[in-house]
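Apart from one protein chain that is not included, each protein chain of the complex appears where it belongs.
Letters A and B mark the chains in the order given here, with residues in each chain numbered from 1 onward.
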Amino acid sequence: MQMRASFAKWRSLHLTFNRDADMNFILEGTINGILMGSIYGLTALGLTVIFGVLKVINFAHGSLIMVSMYVAYWAIIFTGVHPYIALIIVVPVMYFFGYYLQDIIIKPIFKAEKDIREPITVIIVTTGVWYILDNLTLLIFGPQYRSIQNNPLRGKMLEFGDMLISVPKLWGFVTAVITAFAIYWFLQKTRTGRAIRATSLDREAASLMGINQFKIYNIAFGIGTAVVGISAVTLVPFYNIFPSVGVLFDIKGFIIVVLGGLGSIGGAILGGIIIGLIESIAPMFMTATWAEAIVYALFLVVLFVKPSGLFGVKYDW
Amino acid sequence: MKVDIRLMGKLTVFFTIFAFVAVLPLLPASAAAENVVKVGNIIPLSGPSASVGQQGKQAREMAVAEINAAGGIKSLGGAKLQMIYADSESKPEKGVAEAERLINTEKVNVLTGCWNSAVTYPTTAVAERYGIPFIVPVSVADKITEQGFKTVFRIAAKDSWWTRDQFAFLKDMEKEFNAPVKKLAFVYENGDWGKGFAEQWKALAKKGGYKVVLDEPYPSTSTDLSPVVQKIRRVKPDVLMLVSNAADAILLTNTLAEYKVKLKAVIASGGGHADPSFLKATGKNARYLFDIVEWETDVNKPGAKEANAKYKAKYGYNLAGEAVDAYLAMYVLKDALERAGSLDPAKIIKALAATNLTSGPGMIVGYDAVEFGKDGQNKHASLVMVQINDLGKGLERITVWPKSARRSGYTPVFPMPNK
Partner (left out) sequence: MTRKNINTSAFILLGFVAFGLPLVLRSPTYLHIIILLYLYAYLTTSWNLVGGFAGVLPLGHSAFIGIGAYASTILSLQYGISPWIGMIAGGLLAAIAGILIGLPTFKMRGAYFALATIAFGEGIRVMVENIDNLGPLKINGPRGLQIPPTHIGFGNFMFAGKEPYYYIILVMLIGVLAFTYFISRSKLGYYLNAGGEEPEAAMSLGVNVARAKLIAMAMSSFLTALAGTFYAQFTLYIHPKSVMSLDFSFEIAFIALIGGRGSIAGPVLGALLLRPVSDFSRIYFGSTLPGLHLVIFGTVLILVMIFQPRGLQEPLSKFYNTLLDRISGQTRQGEVTHEYS
């Protein structure tokens, strides 16, 4: 049986470990897990804002990542700038993309099902958006895998003795942390931010306070999508760009959001890091394919034991 | 009670459209033209294998354009080949549905397809049931010609030949360069293809006296392959053998380079590594990689360079081994049709079974004849090993094995120089 075989292999590996080399590998894996995980968290950050405020699953999330990656790709190719400078283009473009996506396609649903707290039809609509975006991209741009070969970050590694740390992932980590703080600050300190938080806590009460519910949704969606844009810029220096790339990040995004807690900024980043760590460390003891199963298992455990996630506030779910 | 005219109007329109749409499958999608041979092609045109699916389509079109321009099938009065394509989306149930439709509604005379082995198994079963000849250009799974079907003819080599040749190549390299290899690492995509190869590798490794230090299937849709690369680093293999699709091949190659993994050689298995976007996306990280394929652009055969140049001019990238199989499949079909002189499926099947094609524009492959065994497998299908290297004109794929096919003037680099 495969499980017994890999367990036996693990046991035998254990016995032949060289303590020092082993520590090195674990440390390197841990660091990689944290870095990659923070990037996962960044991709999920936009989702948690949208999910937290609008209370709906946005299945077009992966597609938004994909679109952002293409936007970033074209921006960098045409201007030849350092990938992170492309943020100047990507962030506003994605903000408006998200804003109008919500305004034109999703708002009518909300208006139609005003009394239902989590409109299920929005889930279907976002799935429709997902199918459309992914396949329009396939039609227009073709299925090829693109990447930005000659960017200053590609392939650069930092060396610490025997350990190697990926430079683009490090940049991603820093960006994730900064973005998380920026969003947190925005939600806590600015007027719009507070309005967003109010709406997410209680729609009716917020609108009684004079907050235009739908405008807030638009803004929240715009911000969420802009954050997705930022995450795409961190991925583009070392990843491939192709029409179905979003699908890979889609489910992971939802797992992270639930893990971290709906609407929790820190939760998203930390949730991402947890996933990243599992993906990096579990393969040391089993095949990479079982690591995938562990992620799902963990997800389910969290859903059952603490559905509000690690840092979520207990709503009246 | 009042009747809402507008609602009724809307619904009437709706029902009319629905009824119309419901009737459509009774009509063939293409107009029946005079004196044609209808060829149905089931390939993945969307979904994860869209890239190779498109290449297969393009190669077929190029061949068919040439055949038709040269006068079509003379023994059928100059009948032209008419190609009908169906998208399998890489899903077996869609492949089966399309096969049913092509056979029963479109009334095709021959089928080709389906690239994904998982789609090819059940789809050939459909053709077998209806007695329609089915030419499989590419799908490599052994099982396809081992089901006892009489209507299936496969051009590509079976995957047990691929793995056998990979190991034969390795032994030859060890001898030629006096560089013994002891430790092997197997890293492969966790699908039908990868697992099939891995099983055979394990048996071949045992026979060859190698030590397998890593047996690692990974999900093809991974977003980060650093953990796998770290495992490779840790076990320090001499040779790494890979089975990957395009996205993960690119990711793996780049990550291996980033982590400066020192190996004697990397042997890939075609597929993702042979995809045109692979070289573009990996650049010099792919240098010295060995890849086993059906065919390479520098194969020493007449017409190969011209065909490739024509394809490249039309579509923008080189022919890949799999596209060449599709191209050849069309010529095999033409040859069989000429000998059959009829559109009767049984006669076409008989003609295909008797194929012994040794010349013609289709024979740009590395081997010398197409001849099908009793099981429908092309007996002479052989493979070549290429090495990716830069000889001053940018990165290219250079045929290195078998020695008789090696590009003149080139000596393979084995083991890899470690920077």
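Please note the rule applied: a contact is a pair of C-beta atoms (placed from the backbone, for glycine too) under 8 Å apart; a residue touches a chain by one contact, two chains touch by 3 or more.
Computed from a predicted model, the values in this text were never measured in an experiment.
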Sole residue of A:Phe25, A:Phe51, A:Tyr70 or A:Tyr99 that reaches the chain not shown, by the stated touch rule:
A:Phe51
Can you list where chain A touches the absent chain?
1-3, 51, 55-57, 105, 108-109, 112-113, 117-121, 123-125, 127-132, 134-136, 138-139, 243, 251, 254-255, 258, 287, 289-290, 292-293, 296-297, 299-300, 303-304, 307, 317
Tell me which stretches of chain B touch the chain missing from the display.
1, 3-4, 7-8, 10-11, 18, 21-22, 24-26, 29, 45-46, 50, 53-54, 57, 84-87, 89, 91-94, 96-98, 100-101, 103-105, 118, 121-122, 125, 129, 143, 147, 190-192, 195-196
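Following the convention adopted for this analysis, only the chains that are shown with their structure count from here on.
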Express in whole angstrom the distance between the two chain centres, defined as the mean CA positions of chain A and chain B.
35
Contacting residues of chain A [partner chain B, same complex]:
21, 25, 28-29, 32, 36, 40, 135, 138, 142-147, 149, 154-155, 157, 164, 166, 238-240, 242, 244-245, 247-249, 252, 276, 279-284, 287-289, 291-292
Sort out for me which residues of chain B touch chain A in the complex.
46-48, 50-51, 54, 190, 215-219, 221-224, 226-228, 230-231, 233-234, 246-247, 250-251, 254, 257-260, 275-278, 280-281, 283, 285
